[in-house]
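Removed from the display is one protein chain of the complex; every other protein chain stays in position.
A, B, C, D, E, F and G label the chains in the order they appear, each numbered from 1.
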Amino acid sequence: MPEAKLKIFERPKSFTDVVTHYCPGCTHGIIHRLIAETIDEYGIRGKTVGVAPVGCSVLIYNYFRTDFLEAPHGRAPALATGIKRVSPELIVFTYQGDGDLASIGMGEIVHAANRGEKITVVFVNNAIYGMTGGQMAPTTMPGQVTTTSPMGRDVSQAGYPIRMSELLSTLRTPAYIERVSVHNPHNVIRAKKAIKKAFKNQMEGKRFTFVEVLSTCPTNWGLTPDEAQNWLEDNMIAFYPLGVFKDTYYDNDEEGQK
Amino acid sequence: MPEAKLKIFERPKSFTDVVTHYCPGCTHGIIHRLIAETIDEYGIRGKTVGVAPVGCSVLIYNYFRTDFLEAPHGRAPALATGIKRVSPELIVFTYQGDGDLASIGMGEIVHAANRGEKITVVFVNNAIYGMTGGQMAPTTMPGQVTTTSPMGRDVSQAGYPIRMSELLSTLRTPAYIERVSVHNPHNVIRAKKAIKKAFKNQMEGKRFTFVEVLSTCPTNWGLTPDEAQNWLEDNMIAFYPLGVFKDTYYDNDEEGQK
Amino acid sequence: MSQYEVTFAGFGGQGIMTAGQLLAYTGMNAGKQVAWIPSYGPEMRGGTAYCTVVVSDERIGSPIINRPQGICVFNRPSLDKFGPRVKPGGLLIINSSLVDATSDRDDIQVLEIPANDIAQKAGSGKATNMVVLGAFVGATGIVEFDKLKETLTEKMGRKKDLLQINYKALDEGYELGRKAKEEKVKG
Amino acid sequence: MSQYEVTFAGFGGQGIMTAGQLLAYTGMNAGKQVAWIPSYGPEMRGGTAYCTVVVSDERIGSPIINRPQGICVFNRPSLDKFGPRVKPGGLLIINSSLVDATSDRDDIQVLEIPANDIAQKAGSGKATNMVVLGAFVGATGIVEFDKLKETLTEKMGRKKDLLQINYKALDEGYELGRKAKEEKVKG
Amino acid sequence: MPGITIDKNYCKGCELCVKACPQQIISMSKEITKRGYFYAMVHDPSRCIGCRLCAITCPDAAIEVHSHGTRYVLFEY
Amino acid sequence: MPGITIDKNYCKGCELCVKACPQQIISMSKEITKRGYFYAMVHDPSRCIGCRLCAITCPDAAIEVHSHGTRYVLFEY
Amino acid sequence: MAKILMKGNEAIGEAAVRAGGLHYFAYPITPQSEVGEYLVKRLPEVGGVFVQAESEVAVGNMLFGAAASGKRVFTTSSSPGISLMQEAISYIAGAHLPAVFINIVRGGPGLGGILPAQSDYFQATKGGGHGDYRLLVLAPSTVQEAVDLVMLAFDLAHKYLNPVMVLGDGMIGQMMEAVEFPESIKETDDPMTMDWPATGCEGRDPRIIKSLYLDPQALEKNSFALADKYKKMKEEEVRYELYKVKDDCQVLLISYGTMARICQTVIDEMEEEGVSVGLLRPITLFPFPENEIREQAWKENIRAVLSVEMSTGQMVEDVDKAVQGRKPVEFYGRTGGIVPSPEEVKDYILKILGKK
Partner (left out) sequence: MAKILMKGNEAIGEAAVRAGGLHYFAYPITPQSEVGEYLVKRLPEVGGVFVQAESEVAVGNMLFGAAASGKRVFTTSSSPGISLMQEAISYIAGAHLPAVFINIVRGGPGLGGILPAQSDYFQATKGGGHGDYRLLVLAPSTVQEAVDLVMLAFDLAHKYLNPVMVLGDGMIGQMMEAVEFPESIKETDDPMTMDWPATGCEGRDPRIIKSLYLDPQALEKNSFALADKYKKMKEEEVRYELYKVKDDCQVLLISYGTMARICQTVIDEMEEEGVSVGLLRPITLFPFPENEIREQAWKENIRAVLSVEMSTGQMVEDVDKAVQGRKPVEFYGRTGGIVPSPEEVKDYILKILGKK
């Protein structure tokens, strides 16, 4: 009798069996999987509520076997605040693109972070508006060509990209802020750790946790998935350094953290 | 014949002769004067347009002899962007309270700063909502009693105060960011320098300039003007350190600044 | 009486609002319909503060009372603003401690009371509003004076010292009001 | 003919939209009323893309054309979706290079053209849309073929190589269409 | 000889000039302005050194500073 | 013995697994899936070391990794 | 419970609490900031939630998230703040969620003023946001009625799974009147017994709360489902009050809220002067008592219908529609914070009747 086949990697249980609508090679899919794996590994599927953004990932709820709310563009942190405050027993996360979070949703993310809402925010920074056809985002790189910066982002008109992890790290309240990337397997592994840590913090009642994930948009960047990964590494990482910006897990002052 | 009387300090020419509606000892009046003096000293009254906030200083336009727009609550930076982009020959400044700028107007201020709008923002941080009767602001100090934090600001519910100068300094585009205070004459003198510098930057085509001014609200703090000044010094300055956060005046890269 | 309206007017800080509220509470406790309508808005800062109390046997219609039967003015600007508005046949109480003028209307009853001085004597200038309120109730009998005192006790029960001063101020005012009423009836 | 409607349908990237636009331009240049109506929205990602062109002698009413006289399908899903919609008496052109099925309707004219193969021979698979467009014009005469070529030159003038290939593709298609028309007239 | 003028029309009696004056020559009147404030006044004008600190701190731009002849510039403002 | 299964239903042919595989045993089919993609397949299954890198990188969770018996834990994931 | 004297704003806060509306999200704005100042003390006593949001845009969306829990949630604001909630309101309606919005209307447009007005009638009744949705709108005219309607608002929001608006004004918010509350806090339904809230999908299929339907057939279905609810509201929820509408009335007044009280005084006074005037006071502004107005207006004795509003003329359009040209429809309005006095309304009525 042959030895039993042992699955050492499989589709997460928290995934439905729907094929996503994402373009081939779009790393939204990887980031979805990391969250689903985290939910599986912590066994919290039944008490997790996700909040979808408006953006390419608006249909994220079709791919997860958890409850989901769909927020207006940019307002996911406000919805998450609402449901988490009213039902604190839930594990609540938002999933947001850079147009959603860093442009129209700037007010909501800064204030949810600053109030220390006990939610987890997964911020997918692909330096462009994917869903609407590739317009410039606040995170678009200098010189990057988009449909609303056909000559490349002109920093003399549009300014430099916004670094959300750095910006939010000036706030004292949040518990955990890290920037990771998913442009190759090694970074995916680190990204997974960060996402797990964020959820763990939330499960233990820690305040606002935030994981920024550098991501690709092969379609609107006009590159193959492979090229897109290289472009991310060559262009984005220098401006968006990876690493932990804030981690108060082991801190302990009167409010549970500094 | 006696020697001629020489005025060495007088009401700024850019002021009207209207008595303000501010409470006795409210430092809004000082900050108004510093701006008016700056306008006088640079001789730019005829080409300056102010943008008023919603807050105690909504009536600022009654006190200045310059054109003024009145913005919806929090949106002064958007109005300023609009008029400055269309009429770049104007000198445009906004005057905003902490409720206005740091709460409802977070999105507009961060993005005006990040696009590098060539405007000057005077941000009056008095740690409270004055006009509506003393509610908690995002800048209210931990433990500070307000009408919506009757037991003192509870950081476990509302988080810690937001430090706008620090937050905006994570952006690469702005030219100049400084925090000053007006709680005694010596600080007023420094505040004046900062405001002049901000306007000078704008006049020379430099990008976004921002002066945060720590200010008092004796009425809603429930203190005399004198006590209020002491409270500011004793409580606010440790959390809101004074100083220059960003100054690219002498920098010179391809966009005129780093 | 089916409906009586009275306006209290003065500076912020003179206890205008409290006086009106006490009257309204008393009316309510006596089973009447009441409404207390504050001024709010731009006038509040610096200018005059005022409130109007309506006490009625029936459902109260308009809360906008332009010509009340009674008006109590605590300072000069209030006299100027509200003096002319008293309904003919109505009552105008003037705090003569602060107001060095009077009304020349002869179609109403005018009662001048040095309320600040009386309150001072009773123990605190802060009780000026009670002197005026007492006088108003004395002069009109809109609510029973005993009930008014009960309401005061109910609302201020905890602060014993203040209560005594306020009782005294109310009493003094009431006496003046009552006398004026008698005189009027006689006169 | 007062109004003719034709739908081009296929995968994104097959030049569907361009084919329609060229036809519309040509109609406009010939002094006709034209409208080019794309599909937009959810179907765009992955599914079929299509556009409809209306060429008319009069003001064009509804831009919603459910039953056009002509339909050109570039792939199988389009055949399934649009085949049944051709107006009785109308024309259905099928790109037989990619579509291994046909229509069993006998109330319309069906024209099968190995457009990809022809385009390939003409120099590039990218010219598939031109083969079909040529065939369509050949079979219907909605616009003059010369005018169509003029429009093509106008729009693609700069890219000489491509232009030659496209001319050739158009010609080949046109021939097939024209022949089919003749046969029909004869038959 | 320096000196100051306080405009009763603008003064709201906040007393910040009293606190600011290094010579301690400003104090509050016993009278009230038409807006109902006790206003600031100089009780010992001869000692004024023209430092402008009172004017700099006044939230209502009520104070004017003048000098006759020589002007001592103590600091840039 | 480790190995992988690529689900044609999910695979969109992005080729990221091809790039990720340290053993270079994944390549693209010449056939097309019903969604119109050339899909990934293992051309030399025997050399699979069960590292999971292909699965970790797959944006469509199309890859399953299994082992018969001994499992070599190369890294935590 | 005994009557107590209470400011409208505070009474509204307490009414929500008694109705089980224990989850409050708000941003300060005059003339209703006292609601929050009251609730920040009151809600902790009853295990409720009070979040002071960063803006009204956030408030609307916090309500959206909170409403998804199945619990009773609400906010209070005033005109400009309500304008900022329009996108969220449209989403909440589209997602079939219950939430209560209380608008203590002030003068507009723009920053306007802070005194009472009724110039947000259109926004409230026609839907200020985009798409095919409506709000159920309740308009109290006394503090007690504000209490009653706020409590009712929660029930209706949950009955229809639709946002409900209570349209007050600065006067209702600021004045004190005697009010009575139910003895205890209402027991509300357990979200676990409902088939729609997002409670975590333990033991059941996941639920998605959304308003996006890329398939137009599905989106249309959702819109028609909404339309059905509004139709049902029109059938079941029309509320209004008649005041001295008698057989000899010459003029029928239509007026709501604070303005309607003034009309009552007008009617009382004119009655004494021998002029018979009646009032139909809509309590629900949507659904609007259209048929009821028509019925009264068409009566023989009515010579004219007069819409009296604190606006430059909004509800009058609905009145006009109801009356269908059979009787002259007149309008009298003051706006921007001016509350018309009984005298001016009386004058206008006399003018209509040709008596002045």
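We adopt the following convention: contacts are C-beta pairs under 8 Å (C-beta built on N, C-alpha and C of every residue); 3 or more make two chains touch, one makes a residue touch a chain.
Every value quoted in this text rests on a predicted model; they were computed, and no experiment measured them.
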Using the touch definition from the top, which of B:11, B:75 or B:207 touches the missing chain?
B:75
From B:58, B:101, B:127 or B:180, the answer for touching the chain not displayed is B:58
Thinking of the whole complex, not just what is shown, which of G:31, G:48, G:70 or G:94 touches the missing chain?
G:94
Residue positions on subunit G contacting the omitted chain are 57, 79-80, 82-84, 86-87, 90-95, 105, 107-115, 117, 119-120, 122-123, 126-133, 210-224, 226-227, 311-314, 317, 320-321, 324-326, 334-338
Subunit D residues touching the omitted chain (full complex)
21, 24-25, 28, 33-38, 40-42, 59-64, 66
Touching the missing chain, which residues of subunit B?
45-49, 51-52, 58, 61, 64-72, 75, 78-87, 89-91, 107-108, 110-111, 115
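One rule holds for everything that comes next: only the chains that are shown with their structure count from here on.
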Far-end chain from subunit A, centres as C-alpha averages
C
Subunit B to subunit D: how many Å between their CA centres?
64
For subunit A and subunit D, what's the span in angstrom between their mean Cα positions?
44
For subunit A, which residues are shared contacts with two or more other chains?
107, 110-111, 115
Spell out, as numbers or ranges, the residues of subunit E touching 2 or more other chains.
35
